[in-house]
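In this view, the complex is presented without one of its protein chains, the others remaining in place.
Order as written gives the chain letters A, B and C; numbering starts at 1 within each chain.
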Amino acid sequence: MRFLFLGDMVGKTGRTAVWERLPGLISDFRLDFVVVNGENAAGGFGITEDIFLETVNAGADVVTTGNHVWDQKEAVGFAGRHDQFLRPANYPAGTPGRGANLFIARNGARVLVANIMGRVFMHPELDDPFTAGETILASCPLGEQADAVIFDFHAEATSEKQCFGHFVDGRASVVVGTHTHVPTADCQILNGGTAYMSDAGMCGDYDSSLGMDKEEPLNRFISKMPKGRFEAASGPATICGMAVEISDRTGLAEKVAPLRLGPRLAETVPDFWR
Amino acid sequence: MRFLFLGDMVGKTGRTAVWERLPGLISDFRLDFVVVNGENAAGGFGITEDIFLETVNAGADVVTTGNHVWDQKEAVGFAGRHDQFLRPANYPAGTPGRGANLFIARNGARVLVANIMGRVFMHPELDDPFTAGETILASCPLGEQADAVIFDFHAEATSEKQCFGHFVDGRASVVVGTHTHVPTADCQILNGGTAYMSDAGMCGDYDSSLGMDKEEPLNRFISKMPKGRFEAASGPATICGMAVEISDRTGLAEKVAPLRLGPRLAETVPDFWR
Amino acid sequence: MRFLFLGDMVGKTGRTAVWERLPGLISDFRLDFVVVNGENAAGGFGITEDIFLETVNAGADVVTTGNHVWDQKEAVGFAGRHDQFLRPANYPAGTPGRGANLFIARNGARVLVANIMGRVFMHPELDDPFTAGETILASCPLGEQADAVIFDFHAEATSEKQCFGHFVDGRASVVVGTHTHVPTADCQILNGGTAYMSDAGMCGDYDSSLGMDKEEPLNRFISKMPKGRFEAASGPATICGMAVEISDRTGLAEKVAPLRLGPRLAETVPDFWR
Partner (left out) sequence: MRFLFLGDMVGKTGRTAVWERLPGLISDFRLDFVVVNGENAAGGFGITEDIFLETVNAGADVVTTGNHVWDQKEAVGFAGRHDQFLRPANYPAGTPGRGANLFIARNGARVLVANIMGRVFMHPELDDPFTAGETILASCPLGEQADAVIFDFHAEATSEKQCFGHFVDGRASVVVGTHTHVPTADCQILNGGTAYMSDAGMCGDYDSSLGMDKEEPLNRFISKMPKGRFEAASGPATICGMAVEISDRTGLAEKVAPLRLGPRLAETVPDFWR
């Protein structure tokens, strides 16, 4: 099974790039399943229902999110209406929407996708991400109810991401980190067979601060006072993601490589899909 | 000028790998100047004088550090004795050792190297890293007293690293991040000519949590209680770094690429040095 | 029912003061039930079994703790052996010891005591303190299985303490904060009848930094480098706590006042117990 994950789309430049390129990627690479993180798609802050729908329309099977999920008020309303929309699973019971769901890929495989948020340096108030992962895996184990299991682990601290990878190693097909908006170069298949990458990077303008226009963030580091607002950068976007070949037999990873397309970072396309 | 930076050596496996490979890299690539971060070289925590000397012996022109600089008590003593040893520059006046220094590269170039620590999520008590950078640049500007300027910016938050890069863009040859122990795939030359990479990654065992044996970190995420101590992982190390061609004329970057050598991550050697 | 809570005993001076004064306070005030926080009793870091036993011997019905609970390794062993020893309840399942327990006061009342830790600025990895409180109350509600319910809420952030107070208001007899080591002057009975105080303060030397010898903490704020170790201050201790009259009928608070005895802070003894 050919799986592609694309990191946080940031602003108009990021989402437009994904909408334009994704259909071609799906057909060129004959992708079976695609997950895209959309937590910054609306001007850097959250996602609207229209953007969600357009992303699905472009070929995303699932849209995951993160700490910015509720930045657009309407998300509280539409989160529950769309199976393909995920918010972090470790919000408390009663939170709108869902944090994990089972999908059918184009090759017929049953794919469990879960979105979990880390706590270190971020959101101490969320439920334990490790317990959340355990619960999700218990309810739909790889090799039983699921033919593939994908975790979008949205976190700041590398240690938390790596430990979560080791925690589910052999029990998940893929653990891909999001949130830092910078792709890491540590793609690997862990000892138990789980494909791992600390951060997928963003789909956005890399001449920026985390995809945002760099002027105001830089101003705040220097002057320590707000001058304007944070706006998404608007230069041409680089698409960043992670490509995984998942075994149809075991549900574990056979091959893993980064994907990068765009003007700022060194382009790379998985050897095994060329 | 051919410049190589190697990220945080972690533990015995990391430092041994650097000691073994660096002499060959220097001669094969005809390197003019090498900086290595050594803050985790002694079992993951700090650096001893012997390790420092051996690293210089292997060909490092400068050894930088970070938040772990004082973990080995003896560092307080030897920091001031060695010009090639840098601790973060934004410690207060009176701190042993130095945070920046001017060196002569093998090609005769005058190279300013500075080690600065970020504050976000880390060390609020240090002096402003942006002001520290400004002061260092003012005292020894690129194109005047310095033919090349290298910043090892040791920080947790990507935003702080990126903003520092933009801050000195055009005034420094290289800004390379350290501390997260994971290489990023965002090598680029910024608009003003500064080579930038959010994190060089570590030189250490990537089957680990940040280079440390993964058992205890994972235990703490799960049980929330210490069981044992943190120990450096001991599997074979992958060397990670950043390679930059710096213009002899302008002191700005002409080419930049990652370097990765070892068993866990996809190997890569700069095209322009092959 | 006459209830006394004493805040974190810090070091030898703190625990000795409690051991010396508590028997007299119990007889003079005819106290029905006493809880003492002991997380810093052993030199500022954790508590030993001997110190625990001596504190019970002096008249404490329960010893609560906090983030320092495991600083003395032996605590992992003895936590499970003593009903009167509590560690924070929001550690995960499988943690040694217990976080809440039901006791019989000297007047025959059934007293539920729970120790919960906040997360803001502290321990993001613990379970949700609000959910923990809810669970504990559900298992042993005031007015049903319990005649009084006491929460030692161990937290850094005032907002989290206050919100927890409001959260259980009318369902608990007392919410008393610990951890900041400074008594607050905000004793009050909340709208629903719960006695509340943001922090009980410590039992220790107030010529100090949080009960620790002030030299090393001050050194670190100034030099940003460790010079020595943190040691408990050894000057004469001031005992700080909270006194509550709990209704035998409703289990809610009827009167509340601080208790302070010692050389540094203004002494105060509850009017209603004189």
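The criterion applied here is as follows: a contact is a pair of C-beta atoms (placed from the backbone, for glycine too) under 8 Å apart; a residue touches a chain by one contact, two chains touch by 3 or more.
In this text the structure is predicted, and so the values were computed from the model without any measurement.
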Touching residue (missing chain; options C:9, C:174 or C:210): C:210
Among A:6, A:63, A:112 or A:126, the residue in touch with the chain that has been omitted: A:126
Touch residues of chain C, complete complex, unshown partner: 121, 130, 156-160, 162-164, 166-167, 180-188, 190-191, 198-199, 201, 206-210, 214, 217-218, 221-222, 240, 257-258, 260, 264-266
Contact set of chain B toward the excluded chain (per top definition): 92, 119-120, 122-125, 127-128, 131
Footprint left on chain A by the chain that the document does not show: 70, 76, 91-92, 94-95, 123, 125-126, 220-226
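As a working rule, only the chains that are shown with their structure count from here on.
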Most extensive contact between chains (C-beta pair count): A-B
Between chain B and chain C, centroid-to-centroid distance (C-alpha), Å: 45
Inter-chain centre distance, chain A versus chain B - centres from mean C-alpha coordinates, in Å: 29
Per-residue multi-chain contacts in chain A, two or more chains: none
